[in-house]
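With one protein chain held back, the other chains of the complex are shown just where they sit.
Each chain gets a letter, A and B, in the order it is written, and its residues are counted from 1.
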Amino acid sequence: MRTVDERARELTPPSTPALRLRGISKRYGPVVASDDVDLDVEHGEIHGLLGENGAGKSTLMKILLGLVQRDSGTIMRGDTPVDVHNPQAAVALGIGMVHQHFSLIDALTVWENVILGDTGRIDRAAACRQVEEVSRRYGLPIDPAARVDRLSAGERQRVELIKCLRRDPSVLILDEPTSVLTQAESAELFTVLRHVVRAENRAVILISHKLAEITAATDRVTVLRKGRVVFHSATRDTTPPELARWMVGRDVSLRAEGAALGMLPVDGAPPAGTAPAETASPGTPPSEDTPPTEPPAEPPAEPAAAPAPPAVAAAPGVPSGGAATEIVPALRLSGLTVTTDGVTVLSDLSLDVAPGEIVGLYGVEGNGQSTLGDLLSGLLLPASGTVELAGRPVELERPGALHRAGLGIIPEDRHSSGVVLDMSVAENLVMKSVGDVSGRGFVSRRKMHAVARRLAAEFNIVAPSLDAPVRSLSGGNQQRVVLARELSAGPCVLVAAQPTHGLDVGAIEDMYRRLREAASGGVAVLLISTELEEVMALASRIAVISSGRITGVLPTAEATAERLGMLVGGVAA
Amino acid sequence: MSAADDISTILSSGIRLAVPLALAACGEYLAERAGTMNISLEAMMLGAAFGSVATASATGSATAGLVAGVLIGLVIGFVHGNLAHRLEINTFVVGLVLNALMLGLTSYLITISSFDSHQVAQVSVPWLRDIPLIGHPLFVERWPVYLLILVIPLTWWLVERSRWGLELRAVGEQPQAADVTGIRVNLRRRQALLWCGALAGLGGAYLAVGEVGSFNQNMTAGRGYIVIAAVIFGAWRLGRTLLGCALFGLADAMRLALPALGLTLNSQLLVVAPYLLALLAMLVFATGNREPKALGQPFERGST
Partner (left out) sequence: MTATSPGAPSGTGRRLLGLLAPRTYGWQTPAATAVAVLAALALSSALIAVTGGSPSASVQALYQGSMADWTAWTSTLLYTAPLLLVAVGACVSARSGLFNIGQEGQVLIGALAAAWVGLRLAITGPALLVLMLLAAALAAGAWAGLSSLMHRLRGVNVVVSTMLMTFVAQQVVAYAVNMPWLLQESRVGNAPVSPQSNPMPPSGLLGSFGEYPGLQVNGGLILAVGAAVLVAVAITRTPWGFRLTMLGRNPLAAKHAGVRVNALGGAALAISGALAGLAGAVLLASPVGVNRLQPGMAMNIGWDGLLVALVARNRPLAAVPVALLFGVLRSGGGFLAATGVPSFLVDVVKALLVLAFVAPPVVVALARRRRSGGRTAGPRQEAAPVAEEAIA
């Protein structure tokens, strides 16, 4: 077996790379975020950087951008070793990044945002001219004088691109660029990227965790795991299953896990939101009984994976395929409309979920899912429409009414609304049922601990102690705290909004298992997710949301990537 | 004739009372656009007022006193900036402590010392001062008043037109995004506080060596808070903020003139006017919507 180094050497073309990293390391206390990383990025190529959450992709990029200082290693531009102390230095070296979040100032105009981070005098006319010029050259139409808070997600992405391209970077870094884009917008993005690479000979680093996107759009790919480079190859010489194995470090045997990795177990087409497959498509779906053809170099960490669950987790007795008409739905959303600042975020949204059924609500981020999640968390009220639980309408304006009516929810952003980081594990577990662990007006610590101990054992919550703040727990365990709390109330409906976001694969598998168990126990599960694979792996029916409305509901068996893609794009299939 | 004189007198005194407010308001406005709710403005003005009198007495030059006032304002701005935007102590807590500290310190020092009286020179603009009604109030003033002609456009230009100001606004609105763009958020906020300190110091010093010529205990008597009220009243726009300062100065002048005019208008109402107007502006016009989004929020990289 060749070592990673040998393989990398063979693959390195003789020409001088645009960017060369050697032995980059960075530790945060005991955590090694980047461990002796080597990376070569050539002119005229799109280089995919693949890795799980926490594999060290963003640390590496922050080092390149001067936002974080490395502990050791060299960065070379061409043949010269360089130092990147700060973002300005990165700009001077021709390294530019298109950020996904937190990089445009809403209250400023497009041109102001574009020149933010430059130095020297401000010349408004020149800035606007440049914006227009760049926007014309790459076909990214935008009004330089518009305020950014009036722009759509796609337009904001354009501004980001323009901002980056205006500085004429020779190395362009894109961090999960398609996560908030529609299919058309993603296609537009990749067109621009191909132009940038082929016609202008720039180098592009595409950071993604979507295998299909990496295989479709990149020329070479590097896989990071636990801060180390574990695999490196020309994209055409590898396959999604191989990449997946390197990314996770063991066999992809579970369907659920395959889904977690972004591999679509249906008809060979890449997921919606990527360019049409030009290179190897995922090919045969990695079903649970088809072991991968090529075992990874390292022995799988857990050779004996858990027994595979049924392909479609429908509770016994509940017909899959959406025939939920005869029984009273556990959850019925009817005509929900939400308007914020004059924009209709949810538009006449109706959906039923039967007991024991998992319904996936799938769509690209930013199409009203968070609003629906907030609504079902009791954080906002609809302008019109009703929520019924087991046939009874809920008085939404009463705080906690949804919870009392039997709705449990795993909110999308657990840090902001799922847990209180500075309160203890035990306190977080009883948060919604303080009354139940109190007697005569006082909270009983004994009762609280008893409940917490039971839940922690039942849900495998690993914590230093029940009195430790939730902040000290890993993401997966924090999510288990939320899940345990929500399920402990014995809900008839569980809403899981992006329940696996930011979790590692083990925690994802665990979450999938718990959701299936909940459903087979008779709970109606509404899974709100932007990961098509996740929805396909779990749900028996898939409802697609686009621009705040349900564009279609399909039984999973009939849901092909094309049909779903059409629905996501707002076209009824 | 007498009515015109009265108006002229009130205008005159109103302008004098508004000048220290306006100077400090230019500073506070800029600091708030950068995201710092700087309630240690009171400490800056009070400390500068004391320092200017002490320095003027020691050097015999009121101008030196003015300079000393600016320096003291800078020092307090520096201290506030480092406590709030380096050590990340809550900015309101820093402000409360600095206000208490400067009130105690200046009261302590003025009790055990005595200073000579010094006042900066008066400027009288020929011709213009003869304009009826407004001539005397506007064109016969202590010279630092005319610094406003420089300070106001400069502050506006800094915030609205300079790159520094663009970065300040970014920092006051979305510090995380500004950070990613390569702007040093806390550095910008500390710099904004220096500008604020310098101008608040100038305002405080003007109050002491400009108008009064001496220092007395708790001389600023809450003017710092009035300035904050003016910025709120102005909905974080410079023009409206200065209008607020002018209104509040006039209200104060009317209060002082009431006994002489033999009017029975309620003086408490005039004292309270700035605060009520600021509250009303926020309530009626919902000016809070124009507030810099990150006002009063600390920034730390990595937290969202």
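Quick note on the criterion: contacts are C-beta pairs under 8 Å (C-beta built on N, C-alpha and C of every residue); 3 or more make two chains touch, one makes a residue touch a chain.
Nothing here was measured: the structure is a model prediction, and the numbers come from that model.
*Asks:* Which of these touches the unseen chain: A:25, A:339 or A:417?
*Replies:* Missing-chain contact among the listed residues: A:417.
*Asks:* With the missing chain put back, one of B:151, B:209 or B:232 would touch it. Which one?
*Replies:* Final answer for the missing-chain contact: B:232.
*Asks:* If the hidden chain were put back, which of B:141, B:211 or B:291 would touch it?
*Replies:* Answering carefully, the residue with contact to the hidden chain is B:291.
*Asks:* Just name the one of A:113, A:157, A:377 or A:500 that touches the chain not displayed here.
*Replies:* A:377
*Asks:* In the complete complex, the non-displayed chain touches which residues of subunit B?
*Replies:* Subunit B touches the missing chain through residues 37, 39, 83, 87-90, 92-93, 96-98, 100-101, 103-105, 107-109, 111-112, 222, 225, 228-229, 232, 266, 268-269, 271-272, 274-276, 278-279, 282-283, 286, 288-289, 291, 295-298, 300-303.
*Asks:* Which residues does subunit A use to touch the chain missing from this display?
*Replies:* 28-29, 31, 33, 377-379, 399-401, 403-404, 409, 411, 416-424, 427, 431-432, 434-435, 438, 441-443, 445, 467, 469, 471-472
Heads up, the rule we're going with is that only the chains that are shown with their structure count from here on.
*Asks:* Measuring from the mean C-alpha position of subunit A to the mean C-alpha position of subunit B, what distance in angstrom results?
*Replies:* Comparing mean C-alpha positions, subunit B is 48 Å from subunit A.
*Asks:* Which residues of subunit A touch subunit B in the complex?
*Replies:* Touch list, subunit A to subunit B: 66-67, 86-88, 90-91, 99, 102-108, 112, 115-122.
*Asks:* Per the contact definition, I'd like the list of subunit B residues that touch subunit A in the complex.
*Replies:* 161-163, 166-167, 169-170, 173-174, 176-183, 293, 301, 304
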